[in-house]
Structures are given as structure tokens and as C-alpha cells.
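Take this structure, written in C-alpha cells, and hold onto it; I'll ask about it next.
Only one protein chain is missing; all other protein chains are in place.
The first chain written gets the first letter, and so on, giving A and B; residue counts start at 1 in each chain.
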Amino acid sequence: MKIFWPVFATILAAVAVIALIATRKITFWRIVDLIVGGIFIYAGVVKALDPIQFGIDIDNYKTLPWFISVRLAFYLPWLEIFCGLALIFRFLYRGGLSILAALTAVFIVATIAAKVRGLDITCGCFGHASKNWSFSTHLALDLAILVALVALSFRVASGNRPQNAV
Amino acid sequence: MKTRILTFTLSIFLCAAARAELKWEQTTADLHPAIGDKQAVAHFKYQNVGTTPVHFKSVHASCGCTAAQSQKEQVAPGEKGEVTATFSIGDRTGQQVKTVTVQTDDPNPTQATTILTLRAMIGTPFEIKPTFVYWQSGEEPKPKTVVVKASKDFPAKNLTVKSNSQVFTAKVEPAGAGEWKIEIQPKETSHPTATALMIQSDFPKEAPRSFYVNAQVNPPVNVPANAVATPAKNPAGPAQQ
Partner (left out) sequence: MRWRLRRRTRPVQRNNEIFVSGHWLRQAAVLVLFALVPAIGEAIYFRDKVSWQSPIPASELVTVDQARAWGDSSIWVDARPDEEFARGHVTGAVSLNEDRWNELLPQFLPKWSPDKKVVVYCSAQSCNVAREVAKRLRDEAQLKDGEGKNCVFVLQGGWEEWLKKNR
């Protein structure tokens, strides 16, 4: 789907506008929230639109039986969307953060495991739009997301920001 | 959180430790055959980095269209070689993925089997939708449209169509840059007939590519007749086909 960049940019821009209006101020970490949340919402929407293909993509990892893969294919995208929303609107924030961190970490491990086993996977994390990306591109992006999520969790754990920041 | 980081790091080390005696330069090959190529060949190079000779038990491909073989059967320590996979493209289009399974006599079962992946993006000069138009016997002979889009690396300017059939006529209408609409219409649909319409492009000049669109009038179907005027009769109507 060549609609990746325009759609993603629009979602991001819209969310940024909402956030700016709501808080009249925006910090770097808030932007990280929005970007990461946006990525997961985008990824979730793309997969929710074609759950059958996503089920096949999960099955390609050959770690789960088809029975589970197909049910997961319907569920995971929505989980991503809701957690992405949680990040953006800071509602159930910590819950969303932990779920996304867990998902990303598990996914990275699964991807590396599949690569080691010599399986050919066309990923599926960003739907079939990303099927032409190389393994390293996928891995790099996922690691970057994991790092961002971990950083955000540390900020939460450290009791958080000074009074005036958002 | 800490356990997650630990599992993640551990998995990286495990990957690093799992080095086969036979070390492959790459196990995935991305090929981009030119439009019109009949074959795509991938060379999977390897080297025996172990201390004992490696013997190939079998090298075989997932699909009959891919021929795979190893240069040598026995690889001495330090020796290099390659497995060649030749993918006969045939009339395939789009993204093709074929695998070659290599089995060696490595005592470690996970390292004994290697799966080599060959990925080839087969470009077509034209995207034709649909490649087949049909009418039912007795259906109104309205024209049906086939949309043809030329791919980016195929700068055809003109399409002409030839019909060998008495029944079918075809008209080509340009519909923008690199796009055409072909209108196909049968004169009548009373008799079953089938034909292949040849669409000729003007590129490349030396040997312009052509392709076919199939058109046919299907024979009448055996249906209990709403069409038959006398309901008292056998609903199957006159014997068909």
C-alpha cells in the first residue's frame, strides 16, 4: 500500500494538533509518546483491515499453531490500536506502555528466531506494505521502538517530570 | 523489564553461537530479472569453517521450476564453493519466493539443514485487468472493458489490437499516460465461440511486445427454464451442449 507516508503523517499531524490545543505546551517526551502511539495505531489499523493476511503472516513464523495464529490475528491489531491511543491520550498510559513494550520485545525475539531458522518472513508488523523491506530495516525500526518504549517507562518509573512540563 | 532485556540479549548470543560448520555468505538472494528474462540465477556461496569435511546429502528445491545444485559433493575444511539455484520464470508474475533445502552430514541436526531463499520480483510490461471477458449465450452483446496499464520501465506509446474472430471487435482508447481501455464487443451471442485477441505494443522498437486477451461467448447453461414458454414441459428444456 503506497498510502503509508501520507496516512501516517496525517494521523501524526492531527494528533499533534489535538495535543497542542489541549495542553498549550508540548515537550520532547510528549512528542515521543505521540510518535510511538501513532506508529502502533497505524500498524494496528493496517493489520485490522486484513486480518486474514495477518494470520498468514503470523503463521509464517511457525512458532504458533494455526489455531492460535488466526485468533491472534484478529486480536493483536486492536490491542495495538488501543495501546497506541493510550499512549497518545495518556489514558491508562502505564498499562499501554507495558503491553507495547512486551509485544515489541517478543516480536523482536520471534523475528530473530525465524531468521536463524532460515524462514522467509515478510514480516507483517506493518502489514503487507512493508513486505519489501529488508530484515535489517525491520529489526532496526523495532529496536528503535523498543528503546523509545523503555525510555518512556523509565520516565514513568522515575516519578516524572518537573511541574511545568507536559 | 529486566527479564525482558535479559531474554532479548540472550537470544542475540544464541544466534551468534549457532554458527554452522558450513558458513554461508548469505541465505537469501533477492533477484531482479529484467522483463523478458527466462531465468533468474542465484549463487549461494559457502565456506567450510570447520575442521572436518562436509558432505552434501541432498540439495533440492521447493518447486519444480527451480533447479538447484551444488558444485561439489564434498567440501574440505577451508574450501569454498557455491550452490546455484536456477529459477525458470515461465509465465510467472509478481513477487516469487522459492526455497532450496540443503542437507549436509553435520552431526548437529539444526546445522545440518539450511534453507536458502530465492526471491525474485518478476515485472510484467503490462498490468491487464481482466485478461478474460465473456458473455453468456443469449446475453445482450454489450461491450466489456479491459484496462491496460504499462509499467514504469515499459514506455509503450501505442497499442493496436487485432481480432482474428468474425464475432469479436475490439477498440483501443488511450486513457492517460501509459494507460489504455480496450473495449471488446461481440456481434451476437447466439453461438458459443472463443478467441484470443492480440494486443500489440510499440516497445521495444526491435521486437514490440504483444499480449493476449481472451474473449468468449459461453454455451447456454442447463437451467430450469423461466425462459421456456410452456411450464408444463420438461423444465430442463431442449438438450444443451
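A few remarks follow.
Keep in mind that, in the parts below, a contact is a pair of C-beta atoms (placed from the backbone, for glycine too) under 8 Å apart; a residue touches a chain by one contact, two chains touch by 3 or more.
The structure displayed is predicted, hence computed values, not measured ones.
Touching the chain that is not shown, out of B:Thr110, B:Gln136, B:Gln166 or B:Ser190: B:Gln136 (per the contact rule at the top).
Only one of B:Asp91, B:Asp153 or B:Glu206 touches the absent chain when the whole complex is considered: B:Asp91.
One of A:Ile35, A:Ala48 or A:Ile108 touches the chain omitted from the figure, and that residue is A:Ala48.
From the set A:Leu12, A:Ala43, A:Ala86 or A:Ile108, the residue in touch with the chain omitted from the display is A:Ala86, counting the whole complex. Of the residues in subunit B, those that touch the hidden partner chain are 63-65, 88, 90-92, 128-132, 134, 136, 192, 194, 196, 211-212, 214, 216, 218-219, 221-222. Within the entire complex, the positions of subunit A that touch the omitted partner chain are 30, 48, 51-52, 55-56, 59, 66-67, 70-71, 74-75, 77-79, 81-83, 86, 89-99, 159-161, 163, 165-166.
Just so we're on the same page, only the chains that are shown with their structure count from here on.
Put simply, the C-alpha centre of subunit A and that of subunit B have 32 angstrom between them.
Touching subunit A in their complex are the following residues of subunit B: 1, 4, 7-8, 11-12, 14-15, 18, 27-28, 95, 97, 99, 114-117, 119. The touching residues of subunit A, when paired with subunit B in their complex, are 101-102, 105, 108-109, 112-113, 115-120, 131, 135, 150, 153.
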